[in-house]
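Here the complex is missing one protein chain, while the rest keep their positions.
Should a chain be cited, it is by its letter among A, B and C, assigned in written order, with residues numbered from 1 in that chain.
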Amino acid sequence: MTNLTMVKAINAGLRKAMEHDPKVILFGEDIGRLGGVFRVTDNLQKDFGTHRVMDAPLAESGIVGTAVGLAMRGYRPVLEIQFDGFVYPSFNQIVSQVAKFHRRMAGAVMMPITIRIPYGGGIGAVEHHSESPEAYFAHTAGLRVLTPSDPQAAYLTIQQAIACNDPVIYFEPKRRYWDKGEVDESVSALDVGSVADPWRARVVRTGSDVTVACYGPTVRTCLEAAQASPDISIEVVDLQSLSPIDFDTLVSSIERTGRLVIVHEASMSGGVGAEIAARISEKCFYTLEAPVIRVTGFDVPYPASRLEEYFLPDLDRVLDAAERAMRY
Amino acid sequence: MTNLTMVKAINAGLRKAMEHDPKVILFGEDIGRLGGVFRVTDNLQKDFGTHRVMDAPLAESGIVGTAVGLAMRGYRPVLEIQFDGFVYPSFNQIVSQVAKFHRRMAGAVMMPITIRIPYGGGIGAVEHHSESPEAYFAHTAGLRVLTPSDPQAAYLTIQQAIACNDPVIYFEPKRRYWDKGEVDESVSALDVGSVADPWRARVVRTGSDVTVACYGPTVRTCLEAAQASPDISIEVVDLQSLSPIDFDTLVSSIERTGRLVIVHEASMSGGVGAEIAARISEKCFYTLEAPVIRVTGFDVPYPASRLEEYFLPDLDRVLDAAERAMRY
Amino acid sequence: MDERMNRIDGIHAVQLLTPEGQRVSHPDYDITLSDSELQGLYRDMVLVRRIDNEATALQRQGELGLWAPCLGQEAAQIGSARAMAPNDFAFPTFREHGVTWSRGITPLEMLGILRGVTSGGWDPQARKCGPYSIVIGAQVLHGVGYAMGIQLDGAEDVAVTYFGDGAMAQGDVNEAFVFAAAFSAPVVFFCQNNQWAISQPRDHQSNVQIYERAAGFGFPGVQVDGNDILAVMAVTKVALERARTGNGPTLIEAYTYRMGAHTTSDDPTRYRLAGEIETWRLRDPIERLKVYLARQGIADRSFFDQIEKEGDDLAEQIRQGVRAMVPPDPASMFDHVYSQPHARIDEQRSELVEYLASFQDSVG
Partner (left out) sequence: MDERMNRIDGIHAVQLLTPEGQRVSHPDYDITLSDSELQGLYRDMVLVRRIDNEATALQRQGELGLWAPCLGQEAAQIGSARAMAPNDFAFPTFREHGVTWSRGITPLEMLGILRGVTSGGWDPQARKCGPYSIVIGAQVLHGVGYAMGIQLDGAEDVAVTYFGDGAMAQGDVNEAFVFAAAFSAPVVFFCQNNQWAISQPRDHQSNVQIYERAAGFGFPGVQVDGNDILAVMAVTKVALERARTGNGPTLIEAYTYRMGAHTTSDDPTRYRLAGEIETWRLRDPIERLKVYLARQGIADRSFFDQIEKEGDDLAEQIRQGVRAMVPPDPASMFDHVYSQPHARIDEQRSELVEYLASFQDSVG
């Protein structure tokens, strides 16, 4: 066990994946000598060489489009998009090519591409640097979407994402990049099979009154809310996988609590919470004692940083929602 | 009243809008001499000139990006994206620029851009020509999303979309392009204020047992299902606006029927139906006698055309859902 | 048109065989082919044109949803594809039937996607040829990425990526130029300038020639008479060799003409004059090679007849084969969405299967 920040944990996971499989290559803007603007790829070019950690020209569609060709040639590209707001130039290649190529070729070609995207707000950044675009990808058939909430999960799931033969959009909660946690580095990509299934949600805190479903950056927020909750017992479920979503774990939790609150930073309308609320309201029609409540960012462009504290779901808004759920 | 196809109705609406406001210009691939691959802009270049109906180079990001500049210069660009599957190259300009520019400039700049997109399946087309990407745009703050279901609505709403000072993504249900209907051409863009509010849903058929919410291409499907429904009385609500969604009309309908079925072609997970099911399950928690049921495309890439009949919600699947709703 | 003709007649475009079937020489490019190779190229062009016409007919009869004819572009497509080595990899668009044919893809494999029974049709790895790419420009980046992979492997293969004059406007194509130049990737950019992007005439788009775009990105560009299969092959071989030996990309502009409609749903009479087609008919790629073969005594009447016969048989096979293509099992739409188990997909598959079964029941 070592105590690592999420940045260092992902870095360690990338290193393990590269040691494990020579076909794993990293490609992105400023990921080489600089180690990425968040230093997630720090030292990897130095240790693995410029042919395995390649600095890309400033063109996201080019990065993803060439990755499709690299995958056709048998490589396992791990791409870095510098910030959430800069993934859109590559949306066409992701949605029409990466997501559909395996099926277009009736399985004859794999697209084992991992697209790493630091996402979310809370770091006082300027526009385009605090967005949560996960719903766009979760709605896209052919893609898988993962987002870790702590260093240990990040260390493991980045290896699992890379080992997966399907394309994985890997959202890294940038405001948790510097959170520290215990990481068992003895686990390698080789035994990822034996470790936790990345596509399953994790009950990170048990409770009996309200289930709070969250992922990525809001998991810590919800855990803090649960701790701080005076009389409501909150169960916190870290979804981790946004495509597919593990409804079994959610349903069994709700069968115990009878209530669900969903928390995410992305705008409410059409966010991932909408799908969860829709499915759970159907699956748990007779179990739910209160309507599913969503605590999310508002349906506005991410605000100027001095207002983000009002946009982001915080401890108080989570507790407020839990209380509202109890009032039914 | 004249009997027009939806293609001709939109063409007439575009003509009215151009006559009404000299700042209205059309821009897109092959919209000039060819009149667009669906002939929606037929004769408009001939009648208004090449400076108001401009053929664009083959680059969607360029079309939308230059439209932003044209809007800054005081124009009202109406863009045509040739097919649903080709809007993605412009996703970056739409999501980060068109949607956010007005707010970025604290209101000092308007983005009265209309982006016309023929969408949906059912015409036996090859890949990328049958998609329903509306959820991506409905989830994007700053955009409005409209989709007509018949010639009269198309004739009016295209004028209202163009007259709107906010960006409107205007989805045209291509498999209904050749459906005919009565159109009152005496109504012009000038009195659009006096005609029906485009942002409100329309109850296109009243019923007492189940509310079926649909839009664009599936409205006709649902009306046919309602007609064919032996013993279940189906109320059909044409949402028309997908952003904002008119929940008041839906709720008042459900207060009468107690049941809701949502129908759309797009994949279920994260589709527009998810947001509607989520909101309605919350707003009508005590009213709903059955869970909200969604009848949609599956979570797969749009299939090869010979399989699309199994992918698209049809009359039988709508009735099957209505029956399931009644069984609760 | 005159200016274009001048270009074709040698000012820019490399030419080794005139429209009249005369073998001419070029200072920088030449090619020597055996009689059987020349016969093979002729055969390829005739059979591909036959496939093309047959597919157009089948679409009219409602057997295919759509067809994008390559009529008139046979020399550009076959000349370039036949210049490739077996392990080189081709990235075609939806119009490159001459390319897929040259990569060994059968007519019926080509037609599955147009019949609407598949979104692909063949195994790209086995054929070293990507799928018919529909989103303009996308496959050009794939070709560059594949070439970067060749480079990482230390292999000597080359990627050849196809696109049209209209595609020159797309961001993806220009980014492909940037990446190819930055990595000096072993890729050949083969642009067929068939003068039209649906209704958009090339000359409205720019006042410079397409091949001139390359220099500003840092690699050579060359314009070749796209209806001269010898010149196309010669120019492509040089570009392939250049890439193979680590000298990076080349942009080839094959100056040709789309003799047919954009697709079977298109009506070119709305935007172009018949006269233009007449001018280009005089430059037909097949005719000029036929004249040359005949004049040189490389092929005689019996050879030409035999190819015609082969075409008739092929056409018949296609007609029967296409009509025999049945839609796959509905549940197959859930196959290959993911390569590994996916809860949602499994759930929906069984929902559909059950739903469809419910009808069986009600019936029987």
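Operating definition for what follows: contacts are C-beta pairs under 8 Å (C-beta built on N, C-alpha and C of every residue); 3 or more make two chains touch, one makes a residue touch a chain.
On a predicted model such as this, the values are computed, not experimentally measured, just so you know.
Undergrad: For the chain omitted from this view, which of the shown chains does it touch?
TA: A, B, C
Undergrad: Of B:H20, B:R33, B:R104 or B:R324, which one is in contact with the hidden chain?
TA: B:R104
Undergrad: Touching the hidden chain in the complete assembly: which of C:G21, C:G40 or C:G218 does that?
TA: Hidden-chain contact among the options goes to C:G218.
Undergrad: Could you tell which one of C:Q15, C:Q139, C:N174 or C:T250 touches the chain left off the display?
TA: C:N174
Undergrad: Suppose we count only contacts with the excluded chain; which residues of subunit A make the list?
TA: Contact residues on subunit A toward the absent chain are 29-30, 32-35, 37, 55, 57-59, 61-62, 85-86, 88-89, 124-128, 268-269, 298-301, 303-307, 310-311, 317, 320.
Undergrad: So that we can see where the missing chain sits, which residues of subunit C does it touch?
TA: Residues in contact with the chain left out: 168-172, 174-175, 178, 181-182, 204-208, 212-218, 221.
Undergrad: Touching the missing chain, which residues of subunit B?
TA: Residues touching the hidden chain, for subunit B, are 25, 51, 56-57, 59, 61-62, 65-75, 89, 92-93, 96-97, 100, 102-110, 141-142, 144, 164-166, 199, 243-248.
Definition applied: only the chains that are shown with their structure count from here on.
Undergrad: Of the other chains, whose C-alpha centre is the longest way from the centre of subunit A?
TA: If we average the C-alpha coordinates per chain, C ends up farthest from subunit A.
Undergrad: How many angstrom lie between the CA centroids of subunit B and subunit C, rounded to a whole number?
TA: 36
Undergrad: Between subunit A and subunit C, what distance separates the C-alpha centroids? Give it in angstrom.
TA: Computed value for the inter-centroid distance: 40 Å.
Undergrad: Using Cα averages as centroids, what's the distance between subunit A and subunit B in whole Å?
TA: 31
Undergrad: Multi-chain contacts in subunit C: which residues touch at least two other chains?
TA: Residue numbers touching two or more other chains: 118-119, 135, 171-172, 337, 344-345.
Undergrad: Multi-chain contacts in subunit A: which residues touch at least two other chains?
TA: Only 61, 89, 92, 96, 100, 103-104, 141-142, 243, 245 qualify.
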